[in-house]
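Removed from the display is one protein chain of the complex; every other protein chain stays in position.
Chain IDs A, B, C, D and E follow the sequence of writing; residue 1 opens each chain.
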Amino acid sequence: MAKIIGNALPNIPWQDKPEGCIDPVWRYSENPIITRNAVPGARSVLNSAAVPYGDGFIGVFRVDSLAMIPGLHVGRSKDGIHWEIEPNQINLVCEDKETANFTYGFDPRVTFIEDRYYVMWCNVIAGVGSTVGLAYTFDFETFYQLPNAYPLYNRNAVLFPKKIDGKFGMLNRPTSGGHCTNGCICYSESPDMIYWGKHRHVMNPTSGWQGTKIGAGPIPIETDEGWLVFYHGVTQMASGMMYSMGGAILDKDQPWKVLYRTKGMIMGPEALYERTGDCSNVVFPCAALTDSETGRIAIYYGAADTVVGLCFCEVNEIVDFIKKNS
Amino acid sequence: MAKIIGNALPNIPWQDKPEGCIDPVWRYSENPIITRNAVPGARSVLNSAAVPYGDGFIGVFRVDSLAMIPGLHVGRSKDGIHWEIEPNQINLVCEDKETANFTYGFDPRVTFIEDRYYVMWCNVIAGVGSTVGLAYTFDFETFYQLPNAYPLYNRNAVLFPKKIDGKFGMLNRPTSGGHCTNGCICYSESPDMIYWGKHRHVMNPTSGWQGTKIGAGPIPIETDEGWLVFYHGVTQMASGMMYSMGGAILDKDQPWKVLYRTKGMIMGPEALYERTGDCSNVVFPCAALTDSETGRIAIYYGAADTVVGLCFCEVNEIVDFIKKNS
Amino acid sequence: MAKIIGNALPNIPWQDKPEGCIDPVWRYSENPIITRNAVPGARSVLNSAAVPYGDGFIGVFRVDSLAMIPGLHVGRSKDGIHWEIEPNQINLVCEDKETANFTYGFDPRVTFIEDRYYVMWCNVIAGVGSTVGLAYTFDFETFYQLPNAYPLYNRNAVLFPKKIDGKFGMLNRPTSGGHCTNGCICYSESPDMIYWGKHRHVMNPTSGWQGTKIGAGPIPIETDEGWLVFYHGVTQMASGMMYSMGGAILDKDQPWKVLYRTKGMIMGPEALYERTGDCSNVVFPCAALTDSETGRIAIYYGAADTVVGLCFCEVNEIVDFIKKNS
Amino acid sequence: MAKIIGNALPNIPWQDKPEGCIDPVWRYSENPIITRNAVPGARSVLNSAAVPYGDGFIGVFRVDSLAMIPGLHVGRSKDGIHWEIEPNQINLVCEDKETANFTYGFDPRVTFIEDRYYVMWCNVIAGVGSTVGLAYTFDFETFYQLPNAYPLYNRNAVLFPKKIDGKFGMLNRPTSGGHCTNGCICYSESPDMIYWGKHRHVMNPTSGWQGTKIGAGPIPIETDEGWLVFYHGVTQMASGMMYSMGGAILDKDQPWKVLYRTKGMIMGPEALYERTGDCSNVVFPCAALTDSETGRIAIYYGAADTVVGLCFCEVNEIVDFIKKNS
Amino acid sequence: MAKIIGNALPNIPWQDKPEGCIDPVWRYSENPIITRNAVPGARSVLNSAAVPYGDGFIGVFRVDSLAMIPGLHVGRSKDGIHWEIEPNQINLVCEDKETANFTYGFDPRVTFIEDRYYVMWCNVIAGVGSTVGLAYTFDFETFYQLPNAYPLYNRNAVLFPKKIDGKFGMLNRPTSGGHCTNGCICYSESPDMIYWGKHRHVMNPTSGWQGTKIGAGPIPIETDEGWLVFYHGVTQMASGMMYSMGGAILDKDQPWKVLYRTKGMIMGPEALYERTGDCSNVVFPCAALTDSETGRIAIYYGAADTVVGLCFCEVNEIVDFIKKNS
Partner (left out) sequence: MAKIIGNALPNIPWQDKPEGCIDPVWRYSENPIITRNAVPGARSVLNSAAVPYGDGFIGVFRVDSLAMIPGLHVGRSKDGIHWEIEPNQINLVCEDKETANFTYGFDPRVTFIEDRYYVMWCNVIAGVGSTVGLAYTFDFETFYQLPNAYPLYNRNAVLFPKKIDGKFGMLNRPTSGGHCTNGCICYSESPDMIYWGKHRHVMNPTSGWQGTKIGAGPIPIETDEGWLVFYHGVTQMASGMMYSMGGAILDKDQPWKVLYRTKGMIMGPEALYERTGDCSNVVFPCAALTDSETGRIAIYYGAADTVVGLCFCEVNEIVDFIKKNS
């Protein structure tokens, strides 16, 4: 019986699995929970990250303007389902612009470590390329930007929620620019969130649904069996790229070691709001809430690059599924 | 208060803006107004052009056969919404085939200048490439073809509805062949519709929704603030190209000068008939009717390369929107 | 009056043409008939082949796992509409693995010749490429694999249901790897299903809906006018490739000679389950049942690389249509 | 016996054909005649144009700087072989910069018509693309720039040395940007060198040495058999593109009609200075001097994008060769 | 001590290894032995095949015309070094054009089996693609063409000089069209030179000089250690593809089994006539003469797609080298 290691979250958004459903993950019946209507002037609200905060929830949301330029916005919710998103982008406070060069950001993740919240995102430097942007905040009002983690060409960075052997640990995805056609997951560590090193290769794209590229999704979830990781896999179809969700269990102490990894996808595009949108056929998980009491997991994911959906699973069932389908 | 300069059109097709809609352009509730059923043997009826004619409306329609070879057909309507389209392609009368070489045409525009109607289209010369085809008609029964405007590789040509400084003026889109991945809008002029010159660069693709290529849409609309232009912008998504509609105001006397241009799109693919079709995610405006009395504008656009849709706006609101979002 | 040469099939699945329908082929009203729910652990059930068997029907189905790795499965049906598909892939018995190298297969076709059923498929050899896989069975329980028909890079092979001039005859599609962007139909013959030769070129892609590549579909249907062939044609749209169905009549004795071939498609993607799925805009015919008594034809086709659909036509009408639209 | 129609040029640079040579064109034994040493700070002096002037010769030369940015420079010569090239680029006088937009130019051609010298070149507009630049001069000191001939994407324009049916006639090469992989030769006409129209298609790339793209070379040479045209053809080899020289005879009155055209090349890269240089394997003819008395023709060509070479032929032999090898 | 199994050839062209040379293969000092001057109207004479014949030598030569269209020509030599090449292409006698479809051919190989000479080449079918062409001759005057060995997309076919286990055996290179960027060596067999089957995969490209594609060269040479094979390997450099020569030993009885294969090249482009030419950096071996008495081997190879070169090795040294460097 796999167990989540962490806090209880009694108010986690939740729906029981529908009868007859044999999949390990199921969608919220009122999906999508967030559409472009959430922010005036938005084209889409998509790949976004939520965490518990006070007696409710808070998060950093990717909002693409009508110009289709992405931006990072703070959002707040009482129940994790209905969200109020600020119309303005977060304001990054930064002492040294040179090492934290930044034009705009997208696909954020958020995690709490020790005393503060860290935000990671794909950080676009106009005319140069994209890399991993980092910041921390105590209150989601002031965000202190840190130096970018790599010189260039990296995205989908996901910090572990606690230090690994005394160091910050981060999954990341070296990449070429644009809609690149290959990409693997690596692991980097840092003593101080400023200097990064001891980079290790973790997982490659393989075949089928994850044959073109892969990238980490929500913050890894600590369980007694290891780190539970949801990630996206991409395959090139005759009609374009398709993004689906898979799962893996990483070693607790050496999280660059993959203990289990689903051969098949856990959830792929199937609902109409996942099939059609600005980018057809996209399920892109970015955040997860967990309740250690009940083992419930709620996953936020971008659908078709256009809206945000919510889906659910239980830790024991999903860990079991990943192990059996590895 | 921006005003349309031109004729009144009391019978312009129209629906008031739905309550709660905050967008400057709204769709006709019975869209799509034309489908492949309009012409026996058609695969699709799409990017097409309508003008007032007598006490009703007339137009040139792009009808793709079941072979998916495009053709230009005349259509007639009493109300601008319900159309009867001729089953046969228009017959081009042409004295000099060599300078008006033509295999088939698509994406027509139509405008009335002085004493006749001009038709422009993307003119495909089999085995050679595509350029701008031109013809005029007095009655939509006989079309007199003019020499092609450029040697090769140009499309989306749109004549101004009156001479500019004594010359015909035409927006156009130099291009490479096929589904080219960049393209800008230029302006050319002609003393006689035969010889073209004094070409000027007008607008480039920029970023986001219009980062890959752009092309003019309906005939420019004369207003007291300048020429109101709707155009399409294209962005390359991981699942293919997406076409949306933007707007611009060009200088009245020097229409190659851009006074304002929307950073964000005015209307992008959102309805299911825009999201899915032979080419997913396409909103492609080709014609506009205007009523100078009320300021009403009705825009005809191709949706998903499969059907024709209709949408509406008011001149004052849209000009205001373009200026504020420039 | 074209007539099918072959057996009667009184229990052929059938629905009359809906009133008002002017197309020569019409869809089954309860489409799709097979979805991923047919097989636990399946992502999709798609391009598949059915034949009459006993007092019902049997077939070989392409089932893509959640890993999106294709597999070939046997399925059985009483009425040709409701199918039970085995959860396990067919087990190929093979004496000489070297010449029948095989990692996985997809897009099967099945035909009965003389005393047994032959199965053909696209045969992927991991790390090498894909070619034509072949096997025969008497009972759909044991499948005896034959040597691959070509060294490499061939797919969409379709055996004729009887020998041509004393030799096995097979349509096939030489190809490059992956989502290749051109491909034609060839004809090969064999005295023994082991050695293949006398290869002939049959049809090229042309333009429009079949301008990018083409490939044979169901087993050719013998008629008194020649071999009736349904095939798929592909065109490259700005949003990806689109697959539609066309038809041709091949010479009875020299089936590499094309007597007639539709300029337009017979049926293209139009239903939502054909428009959206893992690969948007796909109609991919793989099998046909025929009743020589009534001239009825039922065609099985993959839709959007995700489900199986059924459509119908009558031999006289479709032959007539192909001849008139050639 | 083909004859050149035009002036005598007794001082035409010349060498008799070497004994044993069976090719219709032969190289000057002291090639290359111009190298980068001709201009301090030059990387290369290449595709350039010369005309008779006074009792010597004058021309416009392409000089690429050490930054490899091309420029147009005037050069002067007594004998057509030894040249003095001005260190500064020509200064274009231009009344209307908007219609004569210009960042830099390359691959010039020069011709005298009626009372002045016209210069044509590939005109690069930074951030926009390239088109045909035009200017005229009386004295090679002041150059009056005319509006660009096309909106965008055209190069290798070559004016005929006299009006055709009362209009200026110009060969040109519609193109996509960069090292495009296809391109044909068209013909455009103009009443005034400002407005261009009646565009006709002249020649396509075919196969072999001219299978990828083609473009006109020197100013057409008037003969009693029609216009003698030298052009370059390009083929894509496994090691990059190769540029060779071919010949054609165009109809005297309707020069868009090809009477003869060499199937084989007339001269391809063979000398070491043609085989190696900044662009390997390039023979790129840009200018020709002719002597109507003797039928001698001297052709200037760029070699390997690095130097200028000179080669010779006789009008009767070359016309004969083109006709026999057409 | 490896030995050649076969005839003595006392008049084999030969030069001893130059002193100081440590490479296992060395060039003929008078290279290139054949240039375009050998055939009037030729652009190049390149990848060609020679065999002993009577008291001299004979062969089939690839001669590219000035149009750069390849052709196959017979050539004769007394000493194997000085060749006379017929100006006309060989004339193929063919009973069934349909299965021996042929537009032009290139890169021939020749071998004697039992009672006749077989010729293999890359057989281009215009508008369709390329495959393996086959013919036999008794006298090099009449060539009887056989059906093409594969439907499409194959080249570099090389027959073994005797039957393997009672069947004709042939190395071949499945390919996509044009300058494809991958390609491996396969083995096919035939009972009758008409039907081909039991295809096996032999060797893949690996890395370095042979990382992009590989293809067989001369007819395999029988030795007591197995079949000695010279082949070309291709690597994609920043300046284009480079072709070098490697060697392998195949199993005597199962020649699809690779016993040894050089990790490094045996001879790569180094001489100026290999470095520069119509295709820079090409060493392309097509034929070998052997003398079983002395163990001498003379290899004919195309250089830079422009000329023919000759190089030498000794069987014992080369087999040893291949084994040690495998």
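In this text, a contact is a pair of C-beta atoms (placed from the backbone, for glycine too) under 8 Å apart; a residue touches a chain by one contact, two chains touch by 3 or more.
No experiment lies behind these values; they were computed from the predicted model shown.
*Asks:* Where does the absent chain touch, in terms of which shown chains it meets?
*Replies:* Within the full complex, the chain left out of view touches A, D, E.
*Asks:* Which one, A:Ser44, A:Ser65, A:Asn101 or A:Ser239, makes contact with the chain that was left out?
*Replies:* A:Asn101
*Asks:* Which listed residue, E:Tyr104, E:Tyr117 or E:Trp209, touches the chain dropped from view?
*Replies:* E:Trp209
*Asks:* Out of E:Met242, E:Val282, E:Ile299 or E:Ile318, which residue would touch the omitted chain in the full complex?
*Replies:* Residue touching the absent chain, from the options given: E:Met242.
*Asks:* What residues on subunit D make contact with the chain left out of this view?
*Replies:* For subunit D, the residues touching the absent chain are 40-41, 43, 65-69, 179, 234, 239-243, 276-282, 305.
*Asks:* State which residues belonging to subunit A touch the missing partner chain.
*Replies:* Here the touching residues of subunit A are 96, 98-99, 101, 125, 127-129, 131, 147-154, 172, 174-177, 180, 184, 186, 188, 190-191, 194-201, 204, 256.
*Asks:* List the subunit E residues touching the unshown chain?
*Replies:* The list for subunit E reads 22, 207-211, 235-240, 242, 262-266, 268-269, 272, 275-276, 280-281, 325.
Here is the rule we use: only the chains that are shown with their structure count from here on.
*Asks:* Just to be sure I understand: going only through chains that touch, what's the smallest number of steps from subunit A to subunit C?
*Replies:* 1
*Asks:* So which stretches of subunit D touch two or more other chains?
*Replies:* In subunit D, no residue touches two or more other chains.
*Asks:* If each chain is a dot and touching chains are joined, what shape do you get: line, ring, star, complete or other?
*Replies:* other
*Asks:* Throw together a list of every chain pair that touches.
*Replies:* So, checking each combination of chains, I get A-B, A-C, B-C, B-D, C-E, D-E as the touching pairs.
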